[in-house]
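Shown next, in structure tokens, is the structure this report addresses.
Excluded from the complex is one protein chain; the other protein chains are retained at their positions.
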Amino acid sequence: MTAEPKVIDPLDVERAEEARLRTAAGLSPIGRAGGEYAGFESVGLPDRPPQTEREREVYTLAEGEMLVNMGPQHPSTHGVMRLVLKVRGEVVIDIDPVLGYLHRGIEKLCENATYTTVMTYVDPMDYLSSMHNEHAPAIAFEKLYGVQAPKRAEYIRALVVELNRVFSHGLMMGFLSLDMGGLTPILYGFINRDEVVDMLSAISGQRMLFNFFRVGGVNFDANDEFFSRLGTWRSGVLKTIDMNERILTDNEIFRGRTIGMGVLSGKDAISLGVSGPNLRASGVAFDVRKAHPYSIYPELEFEVITQSGGDVYSRYIQRIAELKQSIHLIDQIVDRMPHGPVQAQVPGIIRPKPGRAYAAVESPRGLYSVYAISDGGPNPYRFRMRDPSFISLQAIPKLMPGHLIADTMAVMASFDPVMGGVDK
Amino acid sequence: MDLLLAVGRFLLATTLLLLLTIPTAFVVIQMELKVIAQMQLRYGPNRIGPWGMFQSTIHGFKFLAKEDHMPDQADRATFTLAPWMVYMAAAMSMLVIPFAPGAIAADFNIGIVYFFAVIGLSVVGLLVAGWASYNKYSLLGGLRSAAQMVSYEIPLTLSVVGVVVLGGTLNFRELIGWQQAHGWMVLWQPIGLGIFYIASLAEINRTPFDMVEADSELVAGPFTEYSGMRFGFFFFAEYVALFIMSGIMVALFFGGWLAPWPFPAQLDGFGGTLYGLLWFFLKSYLCVFLAVWLRATLPRVRVDQLMGMAWKVLLPLAIVNLLVTAAAVLVFKL
Partner (left out) sequence: MWTDEDTVEVRIDGDRNVALLTVLRDDPDLSFWYLADAAAVDYGLGDHFEVVYHLYSDRHPAWLRVRANVSRNDPRIPTITSLWEGANFHEREMYDMMGIVFDGNRDLRRIYMSPDYRSFPQRRDFLLPDDAADSSAAGVNPLERPETWDLTRDSERLADGSA
């Protein structure tokens, strides 16, 4: 065993100090559950006092309140996350999300991987929008290395990215409905996804974690099978989307449960760092594709859509509108796609010059960005990803108090988090 | 001799009925699996038997084969009793269903009252299940379900009172006779039908009113701690109750065993019984199909909206319906 110096947690030093002070004051140095910290054992937390002010706020129970776990094993779909709800009867008073069940240490892993291998590591982060997960590192590494992807590669990139957005938003409709008990729209969403994913497998070889982007372009060119599937899909998709969303958009029960629910104001959204359709549904017109254009988006014509409601229904309508917008973008891209190579001449193992690069893309969940630092070697020195679902989750404890337990699922589903991205 | 015959006939009828509940549950479950699947553009079970016909039977055997465990601190007696209570409520209420002329197990003069009294016993079963599980989620679920079922019983029975006032009898057979003479009750009491249908869906905890067993919310409500055949009882009782409610709706509003125009309404003798059975089952299963269709399509109503709807919408509507019906009966001497 090596004799490395033990890492001292500075907060531990503070807590030791607190324990000493408590003992000096005659209290027990750590509180016993059942005494001061009564709620802990019922939700499976270890026997320890709250470590922070906010934790104390959440886990201190007043008269008539109860801690309830929406445990890591959800019947719902978003992944493994634990929500500790403090409820009084059916009304939620406070929420504490507990994360980390799906943490895989991707950032650290990428420090030991070559720049191309990083593409495989970032795929399973936000696994429903893998193409976006790869797009941001691709741009960042191209900035570091100083290479531009050829035009055709950029068009193909934008095409697959918009296709990814289409099926991700289509699935969100399904998840929102499933969390409220409507069993059918999710299957329609998956039928649509199946068609798109067959298309993407024709171009990239994979159905889900695509590993398609490379530094300097994309891996394969679009082939005949891809375009034929694209044509077949495209000719029916607008009608299919209309048919699928009609089951929810005008449904009285759905509207009754989502309109006016979980209202997030624009100012709160900006302060909380929410991005993407969630932010635009609250009225803030911030779309990375327009705000800080990348790839070929300056050449495409589209508007930034916003809604004014900020409630669950607005976020749903926003995603449907963006879905249709993506389909129009796909039309434009296919129209204008030039011929040419799909990958720039780049060596197998890239050694960029030392430097820093930041690249942000608009993923279906929001602003997905990569901050990469290179030290001249074959591996990135620091590879940092900012996932939008992670930050949007902070909105849940702000929105939920006052609503019922049943609404927690609806509000969560409207933010469309994907735990792979949240936990990295 | 007559007494012996009557007792024998009664025993035969009740035995047949008890035996009938399980296959009915199987058929309804199978319908639900296949119909919902078709609406979701997928096949549904298609391996067990031709067109997957025996899937629900296998579900039944699966419940028998599962481990039956009970939480340590659960109250043994009530934990065991709860599924029986719910199941018995469903089975007992089958006694008065008018399947066909001459095929009613118990032709009570107060059949309608008996039915609604017995079907309310399932509330007790759910409450007991929730309490006996020693689990706060089950308790919450049980309380929710009790609140829901009790609230919806009132509009349910009030809508039926309108039917009774028109028909002038509490006997199912005579009510069907009235419908043969005057036309199906749906023509006379359309609002009553609407209220009855919505309230019956809420009574048997079907989507869109299935907050009780909302599986995408916390946990499975009062049934969380039940496994194996204990859960099987709850499961089958729910689907039997669905069939029963559909059957009663058909009997009250859609003419029971009467065939619609242009078919002859009723035949005599044994052939008449079969003919009535055919039409009764056809109509009931159409109503079951409608309930399954609703389950495939609609999301769930939230619990406070559910209660609000019962007390603020259905109840006033049912009272108004009843008053108008009574006034009409008085005025037009119907």
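Chains here go by letter, A and B, matching the order in which they are written, and residues are numbered from 1 within each.
Just so we're on the same page, contacts are C-beta pairs under 8 Å (C-beta built on N, C-alpha and C of every residue); 3 or more make two chains touch, one makes a residue touch a chain.
Computed from a predicted model, the values in this text were never measured in an experiment.
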{"item": "Chains in view that touch the one left out, judged over the entire complex", "value": "A"}
{"item": "Candidates A:Asp9, A:Asp250, A:Glu301 or A:Asp335 - the one touching the absent chain", "value": "A:Asp9"}
{"item": "Among A:Gly100, A:Pro354, A:Gly376 or A:Pro401, the residue in touch with the chain that has been omitted", "value": "A:Gly100"}
{"item": "Residue of A:Glu55, A:Glu90 or A:Asp198 in touch with the missing chain, whole complex considered", "value": "A:Glu55"}
{"item": "Sites on subunit A contacted by the missing partner chain, in the whole complex", "value": "1-2, 4, 6-7, 9-12, 46, 48, 51-55, 99-100, 103, 105, 107-108, 139, 142-143, 148, 154, 270-274, 286, 291-292, 294-296, 298, 356-360, 367, 369, 371, 373, 382, 384, 386, 390-391, 393-394, 398, 423-424"}
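What we mean here is this: only the chains that are shown with their structure count from here on.
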{"item": "Contacting residues of subunit B [partner subunit A, same complex]", "value": "36, 39-42, 136-137, 140, 207-208, 210-211, 214-218, 295-305"}
{"item": "Subunit B partner contacts - residues on subunit A that touch it in the complex", "value": "66, 68, 70, 75-76, 90, 177-184, 187-188, 191, 247-248, 251, 253-254, 256-257, 404-407, 409"}
